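Please read the structure below before turning to the comments.
For this depiction, one protein chain was excluded, whereas all remaining protein chains were kept in their positions.
So, chain A:
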Amino acid sequence: MSIDLTLIWALLIATAVLLYVVMDGFDLGVGILFPAEVARPDRDVMVNSVAPVWDGNETWLVLGGGGLFAVFPLAYATIFPALYMPLILMLLALVFRGVAFEMRFRARTSAGEIWWDRAFSWGSFAAALLQGVCLGAIVQGIRVEGRAYAGGWWDWLTPFSVLTGVALVVGYGLLGACWLIWKTDGALQARCRNYARVLGFATLGFIGLISLMMVIQSPAFRERWLTLPNMLYAAPVPGLLALLAWRFHRALAKGEDGMPFLCALGFFLLSYAGLGISMWPMIVPPSITIWQAATHPSSQLFLLVGAAVLVPVILVYTGYVYWIFRGKVRHGEGYH
């Protein structure tokens, strides 16, 4: 039996996308929480808590996109045109937000500060919303004929994709709030606990609502989740989610620092796994599997050699940066 390269690559790219979602998720979440925190010193602490890492977090977006082109060209060539508008707007939002992030420290007038803060917050909000919309549009399915996208340029906009967009904004907000509980203290931390409580239960509500809609709308998802014996294999996901929700509630009640963030990561991980179970083995629902989308085996192998060396190095380095900048961020500190 030979090694299934395609499966390895699918797992690798899925991991890159998950790493992107949770890592950039919390720093986008910090921007999403900006409207709730208007005091300048608190905003500085919030931004400083993500300053050393946010840029590296976005690296995974590039590896995810680049990997898709290199290894699953058919997915790349059908998903990207289908999501033309939300993808391009999302990229521009990220670029704008990144510049605003730095310029808010360079603004010479308070009016300038306010505008850069707005740009940062709106950019974060827009990027999160559009990522959620993209996700919803993919889950709903992309019309493909032959080897090309066959839909229109507004197909991505549906009530479902708007729902997933809003859900991701709330979810990223939760990650941001939990990150700040971990990285800050005092009054800001206390307020973040309140945000996290509201956003946490809103996130769980959205997870439930989206799951319900998926099962109602699609017979394939229904079969995956609601028939025996599939149901038994899939059952641990909602079970674990319920357990984690309880743990999350307790962590907030007891005033723990790191645990809410871990629980929020757990929410994302389990939702992602649930999504994987629903879609497997499709990469472009409803018609293209990972094996159909995969490139030539020789191409997969050629690039895997490089990825096997370089991805671990990038991981180690990322861990090292997080280690260096561990601990609480306080007023008046920060790398600026």
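Following the convention adopted for this analysis, a contact is a pair of C-beta atoms (placed from the backbone, for glycine too) under 8 Å apart; a residue touches a chain by one contact, two chains touch by 3 or more; residues count from 1.
By our rule, contacts and distances are computed from a predicted model.
The chain that is not shown carries the UniProt protein name "Cytochrome d ubiquinol oxidase subunit I", picked from "Fe-S cluster assembly protein SufB", "ABC transporter substrate-binding protein", "Cytochrome d ubiquinol oxidase subunit I" or "4-hydroxybenzoyl-CoA reductase subunit gamma".
The residue from A:159, A:219 or A:327 that touches the chain not shown here is A:327. Within the complete assembly, A:150 is the residue of A:7, A:38 or A:150 that touches the hidden chain.
Here one chain is not drawn; of A:51, A:181, A:264 or A:282, the residue touching it is A:51. If you put the hidden chain back, the residue from A:87, A:135, A:241 or A:290 that touches it is A:87.
The missing chain lies against chain A, touching residues 48, 51-59, 61-63, 65-71, 73-74, 76-81, 84-85, 87-89, 91-92, 94-99, 101-102, 106, 147-150, 152-153, 295-296, 298-299, 302-303, 306-307, 310-311, 313-314, 317-318, 321, 324-327, 329, 333-336.
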